[in-house]
Structures are given as structure tokens and as C-alpha cells.
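All protein chains of the complex are present and in place, except for one that has been dropped.
Entry: chain A
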Amino acid sequence: VYGAQHPPLDPRRHRLSLNSKSKKPSTFHEFARSTNDAWDIDDEEDDGMFSLKQPSSSPVQSRSMPQTPCVKFIKAPEETEVVKSCSDAQLNVNAGMLVKQQSLPVRPVIPLVARISDQNASGAPPMTVREKTRLDKFKQLLASPNTDLEELRKHSWSGIPREVRPVTWRLLSGYLPANRERRDLVLQRKREEYFGFIEQYYHSRTDENHRDTYRQIHIDIPRTNPLIPLFQQPLVQEVFERILFIWAIRHPASGYVQGINDLVTPFFVVFLSEFVEEDVENFEMASLPQDTQRNIEADSFWCMSKLLDGIQDNYTFAQPGIQIKVKALEELVSRIDEDVHVHFQKCEVEYLQFAFRWMNNLLMRELPLRCTIRLWDTYQAESEGFSHFHLYVCAAFLIKWRKEILSMLDFQSLLMLLQNLPTIHWGNEEVGLLLAEAYRLKYMFADAPSHYKR
């Protein structure tokens, strides 16, 4: 299951089950204990993570493990095994799982952050007949002399199969041309162009007028994905520095703004995943050939640039784009869920206090990375996904927690809740439902007169 149907089924039907599934902290103190982002994992008492790490010999127990070891299935297209039943899949998964678990270092961090590249946190089988059909459809579209981008968007909306995601993202972002023959040429030219920029500008990072920009980027990089080993490698940090510096000096109207650093990560991880069989998070970048490293870097730069082109006013002076979007969110929520809106007013919570980050970092701080990647499948499939549809996703995301929100009775507990929404266990399924609800909201409330109030 790669997520929501397009157009979605009635999302309201799913809502109940979703709510009852989420573990909701019952007290203010439970939140106070874990005041970190979704993929920080410093609070060791969280969510029973420990049970996942313990080596288990029982297949039943490992069932709850997210299933990274299936990566191998999916990676090698020729050998792709079509699994017809859950139990088939489970057997294979379990076999891989045991080996994997024994080799896990004893560190309290692994399970949830480790799955950054993993698409099915919920433990579904690696590939069903339906998914195989979907994958074939993607392959067929991608292989045609002129990829039908409209068709590709339609299929991507409900999630892109992992093995075709890198090329699909390149196409959807407008980086790669639809014409198959031209692709290699364009890629080569763009990659050369990027490294031309590096040659031309990167030395200027020590110049008077660029020094501050570089310093800030340099300081922020180790803080971008702390605790994930991949991003602690100097080689990887240098890639991020170059990408961000070049982008910043080529866009003086905004320059480098904190938050933009996060936006490189999904592209980098997706393009890197093309060459990684195991978990991306522990991969040694240096083990890749130079050319491959350079290609990943250039592609990440260009795709991030395309994304930022659409939301640049989020990052210009005083961040007008964000202020407008937060206002729009407030207006939208006042129409779709008056209870929540009035509750915020009563507790003197302002949307800017929590939604600034939602807009500035495109919810990346609120969701595990695997969810952001899935979310971006849809954002790239939607027209104006990052700049417009995101607003509806934020509204759906907020309303998803309405019960919890309404149970918090003062400013503090509300803010603590909103800053630490418990999404750490989220996977494709949750994001799929979120997107379906966002789609419904957009359909019903975009430019709609207020008589659509429910």
C-alpha cells in the first residue's frame, strides 16, 4: 500500500481508526518529558522503542519490526519476487530480520530513526500483486520515448514505488525532460553547470561579503540531522555546505535562511538510495565512486532549487510567504473546525507560535523523514504542491489531533502538544490518510464561500 487513493476514498471513514491507533499521551508531563522533534530520539522512555531493539527469536515478535531487509527484493528489478500472500512475505522478512538484528550495535537510537529510507513502517509485505502492477505502470511510463508527465503525476499522487522514485522525482521537479533521448544529455549538462558554479563561486565563501553566509551554513550543517550517522560524515556535510552556499549566493533576495538546510535532505537521501542496498542512514558515502557522489550532489542541488523557486517568498526578508500561509491556515481552520479554532482563541494560542515551523520546514520537523519523502511524492505530483497544497496538509494535520487539542486546557499544555506531536511511529499509511483528508479539504474549502462550514 503506497498510501491514499487518488481521488481519495472518504477519509472520514478512516479517521476513527486512525485516532484510536495513535498513542496519546494523557498528561502534560508526558509531553514535557519529550520536547523534541519527531525524529530526535533522546527520550529513551518513548513509545516502547526498546522492545524493537531486543534480539528476538520469535517470528511473531519481529512482525512489528519495520522491514528494511526487504530492500533487496525491491532493489533488483529482474529478480523481483512477487509475493502472493502475507505469510510468504513474512517468512522472508523474518529470515532477514534475525540476521539484521544480531548485527545491530547496542545503541538506544536505532529503530525509528533508522528507517529514514524505509517506506513501510507498518510492517506490510514487501510487494503485493497490486504493487507489482503499479511498479510496472511506472516503468512503462518512464520507458516510453516521451514520458506522459500528466499520467506520471496521476500515479505518483498516491506514492511512488521506491525503486523508481529517484528518476520520477527528477522528472516531476522539472529537472529531467520528458523526452527520453534527451535525458542523459540534460543530466550531463546540468551536472557540469553545477560544478561550474562551484568552481566559479565556492572559493568566495571566505570573501568579506559571503563570509557570514558561509559561517552560518557551516554552523547549521552538523545541526541539520544530528544523530544520524550518514549526516555526520565530513564528506556528506561538505556536500550540503556546497549546495546551500551556491544556492544562497545565487539567490541574494533570500540568501540562506535556517530551515532551507532541512530541504536538501529528502533529495539527497532519495538520490543516494539509488546506490544503497542497506539502510541509507549508516551508509559510507566515501565508498561510492567520485562520479556517483558528484551526480548525487548536483541532482540534489537542482531539485532543491526547483522546489525553492516555488516557495522563495517563504525566505525573503520578514518571510512574507510564511506569514501569509499561517494566516491562511488560521482562516481555513476557522472554517473547517470551529471548535479547535475557538479553543485556540480561548487559550490565547496563536497559529504563528506553532505553524511557523510547519511552513518554514514543510512539516519536516513534525514528521519522520520517511514520511516527508512520501509526502513529497504527492507534493511533486500536485500542481503547486509545496506552495499551496501544503496548506491543506497542515490543516488536515492539525485537525488530526483535534481530540488531543481539545483535551488540553491551557496555553502551555497546548503548545507543548503542538510542538511535540507524537508522529514518531508514522509510516505510509498515516501519511496516506493525511493526504486524503487534505485533498478533501482542498476540494471542499478552496475558495469556497463560508457556507461550506460544517
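For this structure, a couple of remarks:
Operating definition for what follows: a contact is a pair of C-beta atoms (placed from the backbone, for glycine too) under 8 Å apart; a residue touches a chain by one contact, two chains touch by 3 or more; residues count from 1.
As a working rule, contacts and distances are computed from a predicted model.
The listed choices are "U3 small nucleolar RNA-associated protein 4 homolog", "CAF17 C-terminal domain-containing protein", "Ras-related protein Rab" or "SKP1-like protein"; the UniProt protein name belonging to the chain that is not shown reads "Ras-related protein Rab".
Residue-wise, the contact with the chain that is not shown comes from A:Gln319, picked out of A:Gln319, A:Gln380 or A:Asn428.
The chain omitted from view is touched by exactly one of A:Ser158, A:Gln216, A:Ser387 or A:Asn428, namely A:Gln216.
Contact with the omitted chain, checked across A:Arg162, A:Arg242 or A:Arg365, is made by A:Arg365.
The chain not displayed touches chain A at residues 32, 35, 37, 40, 42, 216, 219-220, 222-224, 226-227, 255, 257-259, 261, 315, 317-319, 323, 350, 352-354, 356-357, 360-361, 365, 411-412, 415-416, 419.
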